[in-house]
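Structure, as structure tokens:
As you look at this complex, bear in mind that one protein chain is not there, while each of the others sits in place.
Chain naming follows the written order as A and B, and within any one chain the residues start at number 1.
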Amino acid sequence: MTAVAVSRGWTPWLLAGPALLLFVGIVLVPLAMTVLLSFHDWGQYKGIEPVLILKNWREIIDDSYFHEMFARTLRISVLVTLIAALLGAPEAYILNRMKNPWKGIFLLVILGPLLISVVARTLGWALLFGGETGVVNKALLELGVIEAPLPFMFTETGIVVALSHVLMPFMVLSVWAALQRLDPQVENAATALGASHFTVLRRIVLPQVMPGVLSGGIIVFALAASAFATPAIIGGRRLKVAATLAYDEFLNTLNWPLGAAVAVLLLVALIVIIVGCNRLVERRYAQVFQ
Amino acid sequence: MSRNGPLALAFHTLFVTFILAPILVVCVVAFTPEGYLSVPTDRVSLRWFRAIADYPEFIDAFWNSVWLAAASSAIAVGFSVPAALAIARYDFTGREALTALFLSPLMVPHVVLGIAFLRFFTQIGLGGTFVGLVLSHIVIVFPFALRLVLSSAVGMDRAIEHAAISLGASDFAVFRRVTLPLILPGLASGWALAFIQSFDEVTMTVFIAAPGTVTLPVRMFLYIQDNIDPLVTSVSACVIAITVVFLVVLDRIYGLERLLVGRGSGDGA
Partner (left out) sequence: MSFLVLEGLTKRFGDQAAVDSLDLVVEQGEFVSLLGPSGCGKTTTLQMIAGFVEPTSGSILLDGRDLLAIKPSQRGLGIVFQSYALFPHMTAAENVAFGLEMQGVPRAERSQRVSETLALVGLAALADRYPRRMSGGQQQRVALARALVIRPRILLLDEPLSNLDAKLREEMQIELRQIQRTVGTTTILVTHDQAEAMALSDRIVVMNKGRVEQIGRPHEAYEKPASAFVAGFLGKTNVLPAAVEQRNGAAVASIGDGSWPLPAEASGRVTVSVRPEKIAFIDQADCSLAGTVRTRIFQGNHWLYQIDTACGLVTVIRQNAGEMMPAEGAAVRLTWRPQDMTVSPAGQDGRI
């Protein structure tokens, strides 16, 4: 009987063992090495020196260039999250009230882009607004609505719009999932009690959907803050965010330790923000989650 | 029973336009007969699709992507089946932490993973190799494979396995004849979703791909960084078309909503 108990205790670890080894070997170890790397020294001619110094971290903390870049990353992420929430949540609600087959079709149309290459989607925005040849700009110029092409490429606005587009499906998905847990009869019950449509939305639907909006917001924020391809294409070489800066340090300047420090700071900041928000959301909406 | 008012429908129309416009414009511009970026007005041409054939770097990158996605998804699914069974079936200390670890690639920025893998693979001599790419892609698609396999394992009635045991089936026979066939749909969808995720990945791959192992999205990204011309739009249009076909098939087989919302697992990330 003891033999049985022991083997039961070990069975799950035996089953999960291969995946666990894989993760320890090629996730935890490389991440630890990256943290270590961020403390190494680097010089133009000497390359990476395996010492433990705070040089890179001091540089990030002292240099206003980095402050500006992190502030921009934060600003963009907050704006993208707000836009996604303000547009995505109502859309999920409207979608949920549609009849089949429209519901299914539009769900596919809105969530489908999630699986389409980010590069292709960002390219679309460049084609729409890229300078004078941009489709929308050209049309507006020809119609005489505007005199000069709308500035889009190499602007923060451009990055925010394109990122909102890229990450929007995550918000719709999250709110949609929350709406599915809602009992449709509750809305009818409120209406039967004399509540107007607006009151039903504000007092009945919104509070129950809020956890979905918030968890969607966390996902969108995290992905926006670490986005790479979209800011790189729209922002070009001039407008840097955290991810594109780290890329530059690694593949252009070749200052790996500094790039690693930027990446580690991004990771730590994100973890702090995400965990903090999660705590807040869970405490605030504990009763809705149960 | 039109439950949405005119205002809601107007909003919906604008929203769908916002979502579709950038994707459609890529597909439309790809058919331009001109040598520069423009919307084809009087006639459409396939010249830029034919032009892809003259750029072997796109073709090579495409096949790199396909093999990479197929291999890493298959291996990820292989690792995820026993892990999912452990998480679904057993209550053990560390279960929550283990699940969090397995889902962590969803939360760790890909740029950080890219840097970590670049450093790691360079140190152990796998820098720029296809093996390195496969290993890194296994990690990033693993959460997707795990979630779908997990939800089918959780959704399965344990009594069915008990029934097989009571009828005299050995552990192996129960797995092969009952458990595996029943989680197969989850397995297949897990593989397909993992395949798409791997096929589209650019942020992490851009750090670790060497000239010989560059994937299609990375090749497109690097090309766009230099200049945007109709060639890259026709390549993008092909990628979009392939994804859409994949998506419609997946939706038919498994249901896109179920795939993305992932019933049975509580997290939305």
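We adopt the following convention: a contact is a pair of C-beta atoms (placed from the backbone, for glycine too) under 8 Å apart; a residue touches a chain by one contact, two chains touch by 3 or more.
Keep in mind that this is a model prediction, so the values were computed, not measured.
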Chains in view that touch the one left out, judged over the entire complex: B
Among B:46, B:124 or B:160, the residue in touch with the chain that has been omitted: B:160
Of B:14, B:173, B:210 or B:245, the one touching the omitted chain in the full complex: B:173
Touch list for chain B against the chain that is not drawn: 157, 159-160, 162-170, 173, 177-178, 181-182
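Please note the rule applied: only the chains that are shown with their structure count from here on.
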Euclidean distance of C-alpha centroids - chain A vs chain B, Å: 17
List of chain A residues in touch with chain B within their complex: 9, 11-13, 15-20, 22-23, 26-27, 29-31, 33-34, 37, 87, 90-91, 94-95, 97-99, 106-128, 130, 133, 135, 162, 165, 168-169, 173-174, 176-177, 180, 212, 215-216, 218-219, 222, 225-229, 232-233, 242-243, 246-247, 250-251, 256, 259-260, 263-264, 266-267, 270-271, 274
Complex contact set, residues of chain B against chain A: 1, 3-4, 8-9, 11-12, 15-16, 18-26, 29, 36-39, 79-80, 82-83, 85-87, 89-90, 92, 95, 98, 101-102, 104-105, 107-113, 115-120, 123, 135-136, 138-139, 142, 146, 196, 199-200, 202-203, 206-207, 217, 220-221, 224-225, 228, 232-233, 236, 239-240, 243-244, 246-248, 251, 256-257, 260-261, 268-269
